[in-house]
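A single protein chain has been omitted from the complex, and every remaining protein chain is retained in its original position.
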Amino acid sequence: MKRRYLKQHLFLLTVRGSALLIALAICGFFIFIFVRGYGVISWEFITEAPRDMMTKGGIMPAIIGTLYLTLGALAVALPLGVLAAVYLSEYAKEGRLLRFIRVGIRCLAGVPSVVFGLFGLGLFVVRFGFGSSILAGSLTLGFLILPTIIGASEEALKAVPRTFREASLGLGVSKWQTTTRIVMPNALPGILTGSILSIGRAAGETAPIMFTAAAFFTASLPKSIFDEVMALPYHIYVLATAGTRIAETRPIQYGTVLVLVGLVFGINIIAILLRSRARKTKRW
Amino acid sequence: MTRTLKELFIKNILLLFALVSVIILGLIVLFLFLEGLPVFEVVSVADFLFGLEWYPTYDPPDYGIWPLIVGSLVVTFFAALLAIPLGVLSAVYIAELAPGPVKEIFKPLVELLAGLPSVVLGFFGMAVVAPLLQNTFNLPTGLNIVNASLILAFMAVPTIASITEDALYSVPAEFKEASYALGATKAETIVNVVMPAALSGIATAVMLGMARAIGETMVVLMVAGGAAAVPESIFDPVRPMPASIAAEMGEAPVGSIHYHALFATGIVLFFMTLAFNLAADYISERFRETGSGTL
Partner (left out) sequence: MKESNHIITTENVNFYYGDFKALQDITMGFEKNRVTALIGPSGCGKSTLLRLLNRMNDLIDGTRVEGKVLFEGADIYDPRVDPVDIRRRIGMVFQKPNPFPKSIFKNVAYGPRVNGVCRKRDLDALVEKSLLQASLWNEVKDILDRSAMTLSGGQQQRLCIARALAMKPDVLLMDEPTSALDPVSTAKIEELIEELKKDYTIIIVTHNMQQAARVSDCTGFFYLGRVIEYNRTDLLFTTPEKKQTEDYITGRFG
């Protein structure tokens, strides 16, 4: 009997220990990032361009660049994703075609981000001649987040009660009108939440934009979608690995990390708040 | 009649949108091959895959990616060694042991980690873990297999934990009750009943976690050390495939042999992650069919 309880305790201890270790590691990580970066961040840091070989000044162009790229990615992925989800949720019938599409979406979701980078380089930058640009980067990031947006939108569409569709169809309203006037408006909060979460992912991705959009330094802000941009994740990477002044720019690196983490989490928190508000005010 | 035609038209347009993902996937494969295959005019497939020398910028250059493949596999293996027990046990904690309020804090914490940009983790590995390793073990560099595996494991834990947790939740309560009724302790019930019942879900979680680790770029690019050689110790630096692609693509002129060699490396990487993903898919698909009825 005693041995049995010993084993029980040992197992439970391991489980609790693992969870504690993970929790401590995560907390420690965030606290560390925050403490190191907090002192660096100031109004100037957010609103000024880098100076003196990146060792002074701020990161404003990188913030702007990341905003452009993320919004561009959303502009690509949102319409494609929502309409694909409408097909999957409202129109598709079980069968080979549907299975084929679903496997395709899952495989696309599993493609490593650096391979997306290669694809963007081969197709948009070289073949289409967009060069390294906001356009090429947005398209690449857009296709990267497409499976996430499809998944979130489909889930939101499927959550709309079947009775709403029946009521509308029963009135002699066509399927498309039922979809656009009843199903989609009611799925909107869910679609938005999922899309915002995927924006957070797009904002933090580095590998797909390395060869398709990101620049080490640009003298001025982008003027068109064919311009290269600076971007927060790439800025971190470059400052931390390239050049001769890695140690000198370390504070700026920590500051940029904190801004990026803050941005991504800010986006996620907006999505989470939106979701809980939508749940509270859910009208069915 | 016109309305029926219009509806049919709309349905087919929507189908096109649904097919975009498949088309993109096809284009990705097409471009990898289009830009990758030319390298085999210079080097044979066997020499490319199993060649021990990766010196693409030397004269004459060598295009053997074996060290890169080994680098990818080694860091993924050690990351798995850490991440699987930690991820699975954390999930067991959340699903079976954690009291309500603790769960309310722990779950979002893990979700936060999942949403963290990988460049930030890579940066952390460079700036914090590397000096720590270097000083503690008195190494020439802290950027090595151990560092990369640690950071990759940290990244893979949320993926493994959240999917495992779902699998544990889907184990019917009757199973647990039956076990308790036989006088089994909580630990025995978890080990002998709950975890075996959730096994395929856990396997799916592990596969997806590994797929994420092997395809991860920024972490290995920043902390694996970058040495294109087959490692001899866990403190050796390596150059996993994604790191090689990301680091060298900037310098490889478009259309050069080096450029094609990097795309060909992309082919290998693509199919390796695909294998992990399809394995995960296969396991979860089988799981759905058999359901809770089979233990």
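Letters A and B name the chains as they come in the text, with residue numbers starting at 1 for each one.
Methods note: a contact is a pair of C-beta atoms (placed from the backbone, for glycine too) under 8 Å apart; a residue touches a chain by one contact, two chains touch by 3 or more.
These numbers were taken from a predicted model, which means no experiment stands behind them.
Which of A:113, A:153 or A:186 touches the hidden chain is settled by the complete complex: it is A:186.
Although one chain is not displayed, chain B still touches it through residues 1, 3-4. Touching residues on chain A toward the chain that is not drawn are 93-94, 161, 163-174, 177, 181-182, 186, 283-284.
We take it that only the chains that are shown with their structure count from here on.
Distance between chain A and chain B, defined via averaged C-alpha coordinates, is recorded as 17 Å. The touching residues of chain B, when paired with chain A in their complex, are 3, 6-7, 10-11, 13-15, 17-22, 24-25, 27-28, 31-32, 34-35, 85-86, 89-90, 92-94, 96-98, 106, 109-110, 112-113, 115-120, 122-124, 126-128, 154, 157, 161, 185-188, 190-191, 211, 214-218, 221-222, 242, 245-246, 249-250, 254, 262-263, 266, 269-270, 273-274, 276-278, 281. By the touch criterion stated above, chain A contacts chain B in their complex at residues 4-5, 7-9, 11-12, 14-16, 18-19, 21-23, 25-27, 29-30, 32-33, 80, 83-84, 86-88, 91-92, 100-101, 103-119, 121-123, 126, 143, 146-147, 150, 174-176, 197, 200-201, 203-207, 210-211, 233-234, 236-237, 240-241, 250, 253-254, 257, 260-261, 264-265, 268.
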